[in-house]
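Below is one structure; the comments refer to it alone.
Only a single protein chain was left out; the remaining protein chains are all shown in position.
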Amino acid sequence: MKKSVFLGALTVAGLVAGAASAATLDDVKAKGELACGVSTGLVGFAAPDANGNWAGFDVAICRAVAAAVLGDSNAVKFVPTTGKTRFTALASGEIDMLARNTTWTFSRDVDLKFTFVGVNYYDGQGFMVPKELGVSSAKDLDGATICIQTGTTTELNLADYFRSNGMSYEPVPIETNAESQQNYLAGACDVYTTDASGLAATRATFENPGDHVLLPEIISKEPLGPLVRHGDDQWGDIVRWTLNALISAEELGVTSANLAEMQKGTNNPEINRLLGTEGDLGGMLGLDKDWAARVIAVSGNYGEIFESNIGESTAIGLARGLNAQWKNGGLIYSPPFR
Amino acid sequence: MSQVENREIDRSKMKVSDKVAIQITGMNKWYGAFHVLKDINMTVNQGERIVVCGPSGSGKSTLIRCINRLEEHQQGIISVDGTELSSDLKNIDKIRSEVGMVFQHFNLFPHLSILDNLTLAPIWVRKTPKKEAEATAMHFLEKVKIPEQADKFPGQLSGGQQQRVAIARSLCMKPRIMLFDEPTSALDPEMIKEVLDIMIELAQEGMTMIVVTHEMGFARQVANRVIFMDMGQIVEQNEPEEFFNNPKSDRTKLFLSQILGH
Partner (left out) sequence: MSDLSYVRTEMLGEQEPPLGETGILKWARENLFSSYGNGALTIISVVFLFFVLDYVLPWMFQSSWTANSLGECREQIAAAYGEGTDGACWAVIRERYRQLLFGFYPSNLYWRPILAFVLLGFAIAPVLFDKLPRKLLIFSGLFPFIAFWLIWGGTLWTPVGALLGFGIGYLASKFLPSLIGSLGATIATFLLPVIWWVFLYGPIGAAIAVYVGDNNMDSAIAGYEQRIASGEMNAAELVTAKRELKTLQSLPDKKAELAGLEVEAEKLRAALPDYLADVKTPENLPIATSKEDKVAFEKLLNIEGREVGIRDAIQRIYEDVGRIGPMVPVTSDQLGGFTLSILIGITGITLSLPIGILLALGRQSDLFVVKTICVGFIEFIRGVPLITLLFVASTLLNYFMPPGTSFDLVLRVMIMVTLFASAYMAEVIRGGLAALPKGQYEAADALGMDYWQATRLIIMPQALKISIPNIVSNFIGLFKDTTLVMIVGLMDPMGLSNAIRANQAWNGIVWEIYGFIALMCSGSSVSPCHVIPCIWSASFRPDTRVKEHIKCLK
C-alpha cells in the first residue's frame, strides 16, 4: 500500500496503516505509475533532457517495466537517488525498483535484503592517465596520486589492488564525478579511476581525448543491474523477465523495426512464446500476452538500447565487450522463454 | 530634600475614608533562604497617602511590589479592594488593572511613542476604543503638563518628563490605588520637583497612594502616615508630625538623623 501524502492526507495514511499491504504489482497499477529510482545524473545511463524527459541505459529498463505493467512507457515517476539514499528509498517503499548502475554484491543482496534481478551492464574499474606520462600498465602506478570518488566500492577496490601488488598511492578524495574530471584535467592527480564505462564517457568529453589513455587492467568486477525489495517474488519476476525479454529479443533477432511483423507469428516457437502468439507466459506473470512486445516496442531490444545510449555510435562510444551476447563471446545471456 | 517645603498644601482636600483599600495580614516572604519580609501587617484605607521609608535593603520596595504581585509572597494574606491575591491569574490581572505602579527607572516602552505608551494598555487590557483612549491619554498628558510631547519617543524626553509620562500611563488605566517605587531617585535634583508636584496634585484629588521615597519633605507635607521599615519589618509607623518630631524607636532616630542631618 502506498499513499502520496501531502499535508492533511497524512492523517489518512495514519488511519489506514494496518498490516495489510498490497503487492507491488497491484500497487503500481493502482497508482498508475511506476516509481523508479535512477541516478541524479550519469552520462549514458540516466539524465533528463531540456524538457525534463529522462533518457539513458538504466532509464530504458524503467520504461520497459512500465510498458510491461501499465502499457505506457511514460507512466514512470523517476526518483533521482544519490549513492547514499538509493537503498533506503527502495527499502522504505518510496520507489518500486532501482535501476541506478548499482553493483551486485553479496552484502547488498543478502544483508540489505534486495533482489538483483539480473545484470544489464558488466563493468569493471579501470584507470585513465595522461598519455604524456608514458604509463602503459597499472603496475607502473606505484606512488601515483589518484583521484577517487569517496563512498563507493571503487575506493575499496583501489586499496585492495595496490595492497595486493605491494604498491603505494596517494588518494585525492573527491565527492562527484564532475569534480574529479576537473581535478584530473587540472593536474591535481596523475590518475583518474572509476568504472571503465565512466572513464570512457569522461574521456569522450575532453577537448583532446587522444591525450589520455585507458590502461588495460580492469581491477574489479562490477556487474550492474536493476534490483527490487526482498519479499515480493512476483514483482521481482516481472522486472527480471522484462530484462530477459530485452536480452532474448536481441538474441532472437526481434527488433523495434521488425516487431510488428514478428507479432503476426513466426516459425520460431520461442519468438512466438516471447511475443505472446503462443502460450500464455504473460498470464503466469500476472500480465497480459503482449507484455514483452510492448517492452520491445519502447526502444528496441537490449542491443538497440545499448547502441542508442552508450554504444559506439554515441559520444561515449563503449564497445560491447563483455556485454555482447553469449553467442558473440560476451556474458549477456537470458534463460529461455519456455 | 526640601523640594516641596515652601509649597502650600491644602490638606483639607485629602480625605481618608474608612473603607479598606489594602489589607495585609501576617505576610512573610523569602528570596530563597533569605527572609526578606517578616510578619507584615498593615491596613490602608481609601484616600490614604502612605510614605514608606527605611534604609536600603529594608524590604520596602519588595513590600509594595508584593501588593501588585510583581513579587510573590509565601505566607499571609494580601487583599486589595476585597480581592485576595493568590496564584489565580484572574485575580492578579484584576488587581493589577486597579493598582497603578510607577517605577524608579520609569520603564516606558522605548519602541512606542508617548501617546502609544499611554493608550496601549487601555486599548488592549480595558478594550477601550482607540479614539477614547487617545482622548483620555491627552487629558492625562495635559495633567502632567507635557501634551506637546505626545508624538515623541521616550528616548527624546528628559528624565523628569519620562517619569511624568510614566505617571500619566498608570493613570490612563484609571487605577484606584497608586504605588510609587522611589519615583524620584533616578532623577537630577532640578527634575525632582516637577514629579513631586504631580504627585501632590494626585494626592489632593484623593488618590490612595503608597510611596516608597526618601523625600522627607514630601512625606511631611502630603503623607497622612509614615511607615519606617528595617530588616524586613515594620519598625514604626505614625502620623508625619509625630514621626519626624518624636520618633520612638532607636532605629528610626538613627535613620532620621542620617537622612535629615545634613
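In order of appearance the chains are A and B, and numbering begins at 1 in each one.
Simple rule for what comes next: a contact is a pair of C-beta atoms (placed from the backbone, for glycine too) under 8 Å apart; a residue touches a chain by one contact, two chains touch by 3 or more.
Bear in mind the structure is a predicted one, so any value in this text is a computation, not a measurement.
The missing chain, though absent from the display, is touched by one residue of A:Asp27, A:Asp123, A:Asp237 or A:Glu304; that residue is A:Asp27. Considering the whole complex, the residue from B:Met173, B:Leu187, B:Ile200 or B:Ile227 that touches the absent chain is B:Met173. Residues touching the missing chain, restricted to subunit A, are 1-23, 26-27, 29-32, 35, 39-52, 56, 70-75, 77-82, 84-85, 88-89, 92-94, 176, 178, 181-182, 201-202, 204-207, 314-316 (touch as defined at the top). For subunit B, the list of residues touching the undisplayed chain reads 68-70, 89-90, 93, 96-97, 99-101, 103, 105-111, 116, 120-121, 123-125, 169-170, 173.
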